[in-house]
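Note that this complex is displayed minus one protein chain, with the remaining chains in position.
For reference, chains read A and B in written order, and residue numbers begin at 1 within each chain.
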Amino acid sequence: MIRPPVKRLLAVLAALALAGCSGGGSGGSGGGENAPPLIIHAVDAGTFQEDFNPYHLEGVNFGTSGMIHETLMYFNKLKPGEITPWLALKHEWSDKGKSVTFTLRKGVKWSDGKPFTAEDVAFTFQMLKDNPELNRNALEITGTEALAPDKVRIDFENTSYAKLFNIAGNSPIVPKHLWEKQKDPVTFTNPKPVGTGPYTLSKFSAQLYEMVKNPSYWQPGKPEVPVLRFPAYTANAVQTALQQGEVDWAGAFVPDIQKIYVQGKPEQNKFFFPPEGVVTLLPNLTHPILSKPEVRQAISLAIDRDKIVRVAERGYTKVAHPTGVPMPGGEAYVPPEYKDAAFKVDLAKAKELLKGVDPAKLKFTLLVPSPFTDWVNAAQLIREDLAKIGITVDTRGVAFQDWVSKVGKGNYELSIRATASGPTPYYQMRSMLFGGLAEPVGESATGNYQRWKDAETDRLIEEYAATEDEAEQQQATQGLGKIMVEKLPTLPLFYSPSWAQYRTNKYVGWPSEQDPYAMPSPYTSPDAAVVLLHLKPAAK
Amino acid sequence: MKIKIGFGILVFFALMALAGPLLIGADPAATSEDGLQGPSAEHWLGTTQTGQDILTQIVYGARISMGVGVLSAVIANLLAILVGLVGGYFGGAVDEVLSVLTNIFLVLPALPLIIVLAGYLPQRGVGSVAVVIAVTGWAWGARVLRAQTLSVRRRDFVQAARASGEGPLRIIFFEIMPVLLPVIATSFLATVVAAILAEAGLSFLGLADLSTVSWGSMLYFAQNGQALLIGAWWWFIPPGLCIALIGTGLALVNFGIDEIANPRLRTVKVRKART
Partner (left out) sequence: MRFLARRLGFYLLTAWAAITLNFLIPRLMPGDPVELLVARMKGNVEPEAIDAMRRAFGISDANLWQQYLDYLGNLARGELGRSITFFPTEVSTVIADSLPWTVGLVGVATLISYLIGTSLGVLMAWKRGTWLDGVLPAATFMHAVPYFWVALALVFVFGVTLQWFPVSRAYGLDVMPGMTGEFAASVLYHAALPAITIVIASMADRILGMRNVMVTTLGEDYVVMAEAKGLTSRRVMWAYAARNAILPNITSFALSLGFVVGGSVLTEIVFSYPGIGSMLLKGVENEDFPLMQGIFLVISLAVLVANFLADLAYVVLDPRTRQESE
């Protein structure tokens, strides 16, 4: 049993040698080559298309933003408010939030050797202005100007404080010197991407692509993982791949994670499922019975969320905080008086609340998308729970398209839907509650599907958007949390987990509950690149 | 012998579908805390991930799966008989139009068509799934029946009936159709199998109503729960096996019919009786 320590010693020596190598700038092809490639499954896909345009939606291959094209700043969604300078060192608002100036990092180079400057940033945002098709963040850009090689100003039509994440955290910068030659950036597929990021594309085929370390990356000595491989797996095939140990880092829903993935090796086959949003039971507020607060209160009191999490969600997530704010992490955004609030089942009180309602009218259809089996199971549990207080629920599973369409248009009674959290809980609240999103029944809404209309709510949302002061923003969000608890515009059930499985046999340094420095899922951009930059070869 | 085994299987499943739920009585979707239990005295066929009893699900699922199968076979064969016999008997323009119709349905990819239609029906219960499968599945039978009608209408007894002034509809349904009964029976039984398989396939792709318990939706949940990877064979094997067994039973009966009433033998008999 002398071997392991010796091995570890050798590994330390090797690591030191490695550090020396890259420090000496030996063309980037240092000892890192010996480190094994990392096999990543980000999204379910049968095949890949050769598309590395970071502004495309689903057609684009994962890794384009973050690993190749970087953003100006990095927002850690697991610690709302934690912002790390990235390509930009700082930002400054002016003109009441209608203008923002970024000071850029110096010495950053594109992977083809050209320097990265303010011109590139100005070009990128000008491109979004000129091509609304690429402007998926709906930024109201009116103009851009490169003030100096390291200073750039972007102007907006309206106050845009609340859009800082979209501007700096979700808009990857592309090289002007290559992209300006493209006639139509909307259909440009960027097959030979040149970025500032830690990786460059080395091989591409329909079922596999590979990225290698960018030797001239601006963070010295990083990344330590020399090669990334992305094979195509469907949702089904990735289960077997995980079971057979083909994949090192995956973002997959695994039905029985202990048996299929952990396989009795919890110290090596790890997983971390932090909340990335909240799943709520949507009551259609245009329904005469469901619009009554006491009915929603009764429904909420009857649902055994612990059982739903245990049985339908297989214990992978947690029961939501009554405000719907993801915890831990969102503490500052929760009203102090409800900090320790939690859902409790109280059938007696629920029945009491329903006394004034005609029992014959307590019949609802619960619409769920069939492909989401955990929700189908949750719906079944809700049906059983509500039967106990005299509410008849008919669960109906429909195709995903049908569900999107019916819920969007408000043609449902009860449904289940997830809302993404965004960089702070405000994004989630706005999407769930903003009156401006509540379309009349029959017209497709893009949020607030239950059609909540409340002047106080809208005032708080506008208050948040009108300030860059973090304390004021938190206060506004707390007000929204209070409305969630007291008025139940929608009923939080549990957090929607972000899936991440990672093995520590090749590399260590993954995010964890103790150190949530980034979203751990390989499908979250640019977080995945942040994770890769934290990885170190495992000591053998 | 074959036909007896076949009938035996079918009767068994029919009894299960009709009487089973009365004997078992429980809600097939009811969950419990004993998830993923292997077969035991309490749960003969074990439980699913959410603790649903698999035997109960199989018994209730038989209703849905067989119901969809039989119902869509009935609809599909009515359509097939109508289109095939009318087209084959009249020939000419009527036949051309009906043939084009038949061929269109044969070449359209059925799966997306099924999904579109399913999305448009207000209820996604047994009936609508059956209708949808029938609408996309009748063409094959119509084509076979048309071909058969083409050959039968030249036979002496049809000519004789026509000469004696019988109306065309009477000839089609009372002279020709009885002769084609074995073909229709064969096609009917085959459609039942096809419809059960189609329902299972639709469910497996997550495109049917998965909140009703059918063998197809059971397979979908088993697959989604990766039943095989976690060794829960009792969750995955029974629904597939039931589908296969019913199919086998139907096919055996089909052979029986073929062997007893080979169309050739039958037409010979009829010809004798008529002349």
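Heads up, the rule we're going with is that contacts are C-beta pairs under 8 Å (C-beta built on N, C-alpha and C of every residue); 3 or more make two chains touch, one makes a residue touch a chain.
Just so we're clear, the structure is a prediction, and the values are computed from it rather than from any experiment.
The chain not shown here is touched by just one of A:D95, A:D112 or A:E133, and that residue is A:E133. Considering the complete assembly, subunit B touches the hidden chain via residues 96, 99-100, 103-104, 106-113, 115-116, 119-120, 140, 143, 150, 193, 197, 200-201, 204-205, 219, 223, 228-229, 236, 240, 243-248, 250-252, 255, 258, 262-264. Residues of subunit A that touch the chain left out of view are 39, 46-47, 49, 51, 56-59, 132-138, 166, 170, 186-189, 203, 205-208, 229, 231-234, 236-237, 240-241, 243-244, 246, 276-277, 400-402, 404-406, 408, 418-422, 427, 431, 437, 444, 446-447.
Note that in this section only the chains that are shown with their structure count from here on.
Once the centre of each chain is set as its mean CA position, subunit A and subunit B turn out to be 45 Å apart.
If you check the complex, the residues on subunit B that touch subunit A are 29-31, 33, 35-36, 49-51, 115, 118-119, 124, 206-212, 220-221, 223-226, 229-231.
The touching residues of subunit A, counted against subunit B in their complex, run 236, 239-240, 243, 254-256, 259-260, 311-312, 314, 368, 370-371, 373, 376-377, 379-381, 384, 395-402.
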